[in-house]
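Read the structure below first, then the notes.
The other protein chains are all here in position, but one chain of the complex has been omitted.
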Amino acid sequence: MNVAESFNYWAVMILMMSGLYILIAQGNLVKKVIGLTIFQTSVFILYISMANITGASAPVISEASSQTNLLFSNPLPHVMILTAIVVGISTTALALSLIIRIKRAYDTIEEDEIHDMDAQ
Amino acid sequence: MMSNQLAILQVVIPLIAAPLCLLVRHAKLTWLFALTISALCSVIALLLLQQVTTHGPVVYALGDWQAPIGIEYRIDVLGAYLLTIVTSISTIILLASSSINKSELSKQKQPLFYVAYLLCLTGMLGIIVTGDVFNLFIFIEISALASYTLIAMGKDRRALTAAFSYLLVGTLGATFILIGIGLMYMLTGTLNMHDLSVRLVELSQSRTLFTAFSFFIVGVCLKLALFPLHWWLPNAYTYSPSVASAFLAATATKVAIYILLRFIFGVFGQEFSFSALPLQNILMTLGIVGILVASTMAIYQKNAKQILAYSSIAQIAYMILTLGFNSHNGLLATLIHIFNHALMKGALFLALAAVMYRIGSMEIKQFAGLGKQMPWTFAAIVIGGLSLVGIPLTVGFISKWYMIVASLENGWWPVALVIVFGSLLAAVYVWRIFETAYLQTAHEPNKQIKEAPLRLLIPVWLLTLANIYFGIDVRFTQNIAELATQSILGSAM
Partner (left out) sequence: MTVFVIISLRDLFASIILMGVYGLFSASFFALMDAVDVALTEAAVGIAVSILLLLSTLSFTGRAEKKSRQKPFLALIIVFFTGALLVYGTFDLPPFGSATSPAHQHVASYYINESYGETGVANLVSSVLASYRGFDTLGELVVIFTAGVGVISLLSTSQKALKTNGTTNKLVAPMTTHHILRIVSKMLIPFIMLYALYVQFHSDFGPGGGFQAGAIFASALILYTLMFGLQATLAITSQSWLKFFAALGVLLFAGTGIISMLQQHNYLNYNVLASDPIQGQHLGILLVELGVGITVTAVLFQLFISFTGYMLNIRRPA
């Protein structure tokens, strides 16, 4: 397996792991949300890079392309990622509203402090 | 014309109802509206069940684009079975919810509650009927976001942190599922479940498939609250509004098990699933540990809802245990328990909601002497509790029976013992509630706690009597579950 060819997979893996790490290990709730977003975006990058065809053009048919019979990029992963992006920000919006309410109720957004307050 | 549109109507009706509900301002009207829609969904589900058992699977092409070009809905016996369970429980719970919500939520929040409820229902129904993996992902997210919203409406501030933890875990799970879907697509070029099951067979040696499988299964297990990925559930069920706890406890995890069944036996195929990973060992071990640990933790809880939440984790572990048997009877046991557990937990959480309505607290200490003051409510809790333990004449007994038969047929005596021991543990935590309610004297004997109002008692008793009825007359459950098992194990999909 040619490492150079799978470079993009390695890059994605690093991104994904960083996002996951932030999500699990860091205590600040906003930071966790940032981690989640990074994690999700890295999955999108994985999909798009898997879907790419070298030498192809964007999946839009025009006068020029229909004559020269160009190679087109696969539209289906694009549709899936588009949807996933929208789902992602919906989740982020909800998460942030929860954080604002939590801050109001607990006066902190650090996970361990909240945990202590709940245990009482 | 209507009959062949049933499949899509099952999902589109609540889907359209939700934004309409948003436009209605009045709390009571939104409740009535939600109740009507849910009842309509139940009718459709029953019609679908009838259609599927007589004519075979219902296939519906959305937009008239044939699969795999377009999205298709595919409902078989298993699907129709789940649809019936989810919609019926939903309707009965909604019957009781008007009064309960009035006492737990502010006036502005009540209409929003019903909008979120309808959205959650839409999501779950969409998960069950779909035959397309990406469509599945989207509806998983719809039901998830709606659930977070419902949970966060709880009065206690811990509802917020519970909803947030659930959100993080749930989104992580969903993203894992998305990774699994992506890899599956990369291997086959299709998103249709039936098509995938055919194409994946040739690829069983692929390492990528193994990864896809792992990510997907772990993602679903996060949503399932399978031990050790269960920690979000107790707080989520305890601090959310009572109606939400009842609804989610009875339905949400069942739908996750449905996804597991559909993919392990359908899309990935029985042979691959159990050979790629030592799935049988994993599921059985996690099942056993889950039963023991969760039941034990239930014993130490001080809050009634928390006891039931840990109990739910244990019950899910039972279902996974028998699923792991990889046998006909094991699968049958899982399917029967899905139905029975929905009845048990639905009845119990709803009865607790009635208690909450009267005394405003779920701490066990506060239950002292309530057995005499709220006789009907607590009688329902007693029956529900007995069902959890598995006493004959209740649905719980039927479930345990099938589970033990399934384990004995393979000669696994220790497993059968664990199942029985689990019942004993259940007896302990259920006894704690009984003891306080019946044997202790009330703290303030002069304070008059009235019995729950009739409009709450009726739905509670509907579910409770169902516990007994289906514990005696098992024909319905047995037949449908048997058909479902055959359809899962028989063909590829």
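A and B label the chains in the order they appear, each numbered from 1.
In this text, a contact is a pair of C-beta atoms (placed from the backbone, for glycine too) under 8 Å apart; a residue touches a chain by one contact, two chains touch by 3 or more.
Keep in mind it's a predicted model, so treat the numbers as computed, not measured.
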item: Touching partners, among the displayed chains, of the absent chain; value: A, B
item: Which residue of B:186, B:405 or B:489 touches the chain not shown here; value: B:186
item: Contacting the left-out chain in the complete assembly, out of B:30, B:135, B:340 or B:387; value: B:135
item: Contact set of subunit A toward the excluded chain (per top definition); value: 1-2, 5-10, 13-22, 24-28, 30-31, 33-34, 37-38, 41, 44-45, 48-62, 66, 71-79, 81-83, 85-94, 96-101, 103-104, 109-110, 112-113
item: Touching residues on subunit B - with respect to the absent chain; value: 1, 5, 8, 12, 15-16, 18-20, 22-23, 60-65, 68-71, 108-109, 112-113, 115-116, 119, 122, 126, 132, 134-135, 138-139, 141-142, 145-146, 148-149, 152-153, 179, 183, 185-191, 206-212, 214-215
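Keep this in mind: only the chains that are shown with their structure count from here on.
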item: Subunit A-subunit B separation of Cα centroids, rounded to whole Å; value: 29
item: Residues of subunit B defined as touching subunit A within the complex; value: 134, 138, 141, 145, 148-149, 152, 157-158, 160-161, 163-164, 167-168, 171-172, 175, 178-179, 181-182, 185-186, 191
item: Of all residues in subunit A, those that touch subunit B in their complex; value: 20, 23, 29, 32, 36, 39-40, 43, 46-47, 50, 76-77, 80, 83-84, 87, 90-91, 94-95, 98-99, 101-102, 105-106, 114, 118
